[in-house]
Every structure is written in C-alpha cells, then in structure tokens.
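Report on one structure; see the data block that follows.
Omission of a single protein chain aside, the complex is shown with its protein chains in their original locations.
Up next, subunit A:
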Amino acid sequence: MKVSIYRYNPDTDREPTMKEYEVDTQGKDLMVLDILALVKEQDESLSYRRSCREGVCGSDGMNINGKNGLACITPLSEVAPGVKEGKKPLVLRPLPGLPVIRDLVVDMGVFYEQYEKVQPYLQNQSPAPAIERLQSPEERAKLDGLYECILCACCSTSCPSFWWNPEKFLGPAALLQSYRFLADSRDDATEERLSRLDDPFSLFRCRGIMNCVSVCPKGLNPTRAIGHIRSMLLERGV
C-alpha cells in the first residue's frame, strides 16, 4: 500500500514536502503506528512520537487522512474505505494548528500552557484527614468521562476556535480538565476556578462546533463539560 507522510527537517529542508512510501502489509489490518514502524525500517530519518502503543499515553496524536486520531489504536480499516486494500493512500500529517518541529512532531507548548492555566490539581483548604477524604460513589461518578483525558491534543488541534485564539481560548482539553476539578467533591476552589474563566475568551470562545467530541480517541465529551461550566458561570451570575 501507499503511504504519504508529511516530512520536514529544519536542519536540511527549506519547506515541508509530502513523501511517498510503499509498505507491504501482507493484507493485514495493521494499526497506523505499525505502518510508521515499517516506514522507519526503510527510512530511519522519519520522526514521530510514540510510547505505550495502546492508546493510553497520548503520544502519537496525528492527522490521519484528514482526521485527528491516535496512530496506535487506529486500524487501517477505520481510516477510510479503500486504505487497507491499498486502493487509497494513507495520508499522515502532524496535528494541525501547532508549529511543526520535525516531520510528525509538533510543538505542544501552547497546549500545555493552557492546561496549566486551569490549575489542574486538587485544591482543598481544610486539613487532610488521617485517612482518605470520603467521597460517595455518586460523587465519584461525576469524574467519569473527565479524568480519563490523555492530553493527546487531538481535540484542541481540531478546534477552529483554538486555531484562531490558541493563546486566549483555553481549548477543549484544558476546559475538560477544568471541569474535572470543578466536579470533584474534594475540591473547594470552585469560586476561584470560575472567576478565572469568566472572560470573553477563555471559555466563551467555544462555539459548540463539536470537532473535539468527534475526534476524541477516548470517547470523551469536552463540549458537554464546557456546557456544565457555562451553566455554573450563569448560575453564579444570577
């Protein structure tokens, strides 16, 4: 099958190019990450991030035939009709909207900065008990669909609002994390957290496009989390 990969090495290339490779899959429904490994056997100069190869570390987010996803849990058969059969090329590009360092590796700096802005850690002023802070199963259930985020950036880099204002709009990943702490019964910094989001950009630049939901490899729903924060801000305003 044919694979077309975005190549750019700042040491040697004046501009990026798409490079074509031929890979023998022996008809198997390999993961996109397996294909990258086969390409790297032919051409060791290809760079991409990878670690767990099972969809939990979030290293290998990339744009696969136009859609963001994790290479390690995207089988060829799910990329697009005809790709696995070799009728259509597999097209791999870096995540959109972030500066490219090299090949499929993007500079995630601004993405991490937005994450840090939501103060993504539990805050509780009361002294900790000698055992755990108690939390009912119902309270804990509110964190499901939030804590599982793997920071792969597939969502934020598919979001037009983030493309336009990556420094001012926090983006779906950071907002999901913000809500993860707002929803935690053990956290008591709700007021401060909401105050920091109460401006025209940080949260309210979300236009409900829902690209984040359609690409999230973990099946999470940042748009819904953003909706919950909006409601909290509105209730607080009344």
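A few notes on this one:
Keep this in mind: a contact is a pair of C-beta atoms (placed from the backbone, for glycine too) under 8 Å apart; a residue touches a chain by one contact, two chains touch by 3 or more; residues count from 1.
We adopt the following convention: contacts and distances are computed from a predicted model.
When the unshown chain is looked up in UniProt, the name that turns up among "Probable septum site-determining protein MinC", "General L-amino acid transport system ATP-binding protein", "Cytochrome bc1 complex cytochrome b subunit" or "Succinate dehydrogenase flavoprotein subunit" is "Succinate dehydrogenase flavoprotein subunit". Residue-wise, the contact with the chain that is not shown comes from A:E44, picked out of A:E44, A:E191 or A:E235. Interface note: of A:A80, A:L143, A:I209 or A:M232, the residue touching the hidden chain in the full complex is A:L143.
Panel shows subunit A; residues 9-12, 40-41, 44-59, 73, 75, 101-103, 105, 108, 112, 116, 119-122, 124, 128, 130-137, 139-140, 143, 147-148, 150-151, 181, 184, 186-187 of it touch the chain omitted from the view.
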